[in-house]
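Apart from one protein chain that is not included, each protein chain of the complex appears where it belongs.
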Amino acid sequence: MSTLERIAALLPAGGYVEAPAGKAKDGILTLEIEAEALALALTRLAPEAGFETVTLITAIDHMDADGLVRGKRFEVCYQFLSLAHGDRVRLLLSVDEDDPKAPTATKAFAGAAFMERECFDMFGIVFEGHDNLRRLLMPEAFEHHPLRKDFPHRGIEPDKLYNQWNRERGGAPS
Amino acid sequence: MSETKTFDYVPAGPADIKVDRDDPLHGELLKLNMGPQHPATHGVLRLQLVLDGESIVSCDPVVGYLHRGKEKSAESLGWRKFFPHTDRLDYVQPLLNNIAYARGLESLAGIEVPQRAQEVRVLLMELSRIMAHLIYLGTTAIDLGAIALFFMTFTEREKTYELLDAYTGHRMNNTYIRMGGVYADLDEDTARAIRTWVEAFPAKIDEFEAMLTGNAIWYGRNKDVGVLSRADCLDLGLTGPNLRGSGEEWDLRKTEPYSGYETYDFDVPVGTVGDCYDRYLVRIEEMRQSAKICLQALDRLEKSKGAEFLLEDRRYVLPPKSSVHSSMEELIHQFKIVTDMRLPRGTAYSCVESSKGELGFMLASDGTARPLRCHVRAPGLLNVQAIPRVAEGRLFSDMVAIIGSLDFVMGEVDR
Partner (left out) sequence: MGSLIESQTGSEDAGFLATRMDSIVNWGRKNSLWPMPLGLSCCGIELMAMIGPKFDLARFGAEAARFSPRQCDLMIVAGTLTWKMAEAARTIYDQMPDPKWVLSMGVCASSGGMYDSYSVVQGVDMILPVDIYVPGCPPRPDAVIDAIMKLQKKIERESPSRELFSPSERDESGTGLFQMAPNQAVPRAGDGGQEGGAR
């Protein structure tokens, strides 16, 4: 049974399409999937298709250098690994800038918790159903999502939180 | 006359720690902050613990104290200039990170690496693995009270530093891997020095083992501590020695071979219980196997002497400096690659078996000179995530053994 057949057995037809040829240069099966089908897939991948472990969850921001977005802005990428079959699958979900929501994988894969927190921290993608969705890498009070393309590399007032802390404890201004 | 009592061996697990709720002194939970500046957290990890007496009720790892914005840097620097940043991910094994990233670029560009370069890479990867495991052994041992081991492992590590210094010109953070090969060929003197060291190294592992493997303190503090079942590991996304310690024979060098690993003769050690002691044994054996692979790679390098070690593809690979100074065409190539090296559109995931687990790079290109996305799949982050699973319910003193044996480096965890 091929990777695609194993996935296809889980999902209703029409909820997903295979990514255009040439998109995945590494030979990993890549599916562009819709939110509902993805939510279903996340619960059934491990027990039914043998994808026992989650490799990564991240997002891609498609805003270009001029600040223009064609189509949906973010692409959330889930990648799973099957040890028994020795293959991988990548699921891509496109989400809008206005309502960046994606289904959580934490219900079936505990390892997804930090990945989703990181993705939320960096891109502001809200994983629905994640029960502890807070920032992972940046301080809790940080206001931006640094990996979004419209966030400057050098940051916006990077020393703001430190100075605030320093003032509160009565330290000399630095 | 004294009577000898015998006890059945019962492994201590979370259920064994009994809290006497009727104790009048009981009832007050202690919040303890461990890190970010703590000698046993191996970097700037912070753990927020809630303790009930000596036992850990809950544990919340706080990471990000070394978040340097590497993925953002990749997007503004471009494909080639990100190489030095990969060294500083898991800084105890810089060359291995280089190779993982280079493989991603190569699969995006669709180029093949020459045979000799693959052999050099295998040699460097295995040397890096040994170096990383030496750090694991030295720091974990010092945390559990065996200070001599720190000096013993660092003596060996200093020797590997000297070898890399001879080959690459710097002790660590070498950045010696390029797209399409390696920056410079391995010369005979260095190869001979590496061989001398590698041949002598298994005897050193025996010395480490003589100090630790049968040592009652080491055994007592590691055995049945931090037990992760195979199912736990898969659930948490753990890979590498942590997964193998739990009995799953999963090694990317065998299951998804790259750089010609399928042609090398080596074994994959696995544990049975999945405790700290098993993971220690797995890493010890991995060092032996790495030494074995190093010798095989050195043999092949001797045969392939003089062969091509860097692809001559002027779309991606810089021309040698001597020809840049004398040929107009080569100067143009140099200029083009440095300022505006484009990779074809598409996505590629590349992974290698690093000393911490599956180190992967998820690269997305939109056809321009800068990555659309460069995501580092850091095995260390998942290893940190596993701490609460094994620490909760255990004694606080086990924490040090658990942190050491799950093995992570904060540069990679936080990126």
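Brief remarks on what is shown
Going by the order they are written in, the chains are A and B; count residues from 1 in each one.
Heads up, the rule we're going with is that a residue touches a chain if its C-beta (ideal position, glycine included) is under 8 Å from a C-beta of that chain, and two chains touch if they have at least 3 such contacts.
Being a predicted model, the structure only gives us computed values, none of them experimental.
Counting contacts over the entire complex, the absent chain touches A, B. The chain not shown here is touched by just one of A:Gly22, A:Pro47, A:Gly86 or A:Pro152, and that residue is A:Pro152. From the set B:Leu96, B:Leu144 or B:Met410, the residue in touch with the chain omitted from the display is B:Met410, counting the whole complex. In the full complex, chain A touches the hidden chain at residues 138-139, 146, 151-159, 161-163, 165-166, 169-174. Within chain B, the residues in touch with the undisplayed chain are 36-39, 43-44, 64-69, 72-73, 84-85, 88, 91-92, 135, 139, 150-151, 154-155, 157-158, 161, 171-173, 410-411.
Going forward, only the chains that are shown with their structure count from here on.
Computed centre separation for the pair chain A/chain B is 24 angstrom, with centres defined by C-alpha atoms.
Touching chain A in their complex are the following residues of chain B: 63-64, 67, 69, 71-73, 75-76, 107-108, 110, 234-239, 248, 250, 255-256, 344-350, 358, 360, 362, 364, 366, 372-373, 375, 377, 381-382, 384-385, 389, 414-415.
Interface residues of chain A, counted against chain B in their complex, comprise 22-26, 28, 30, 52-56, 58-62, 64, 77, 79, 83, 86, 88, 90, 109-115, 118, 122, 135-139, 146-147, 149, 151, 153.
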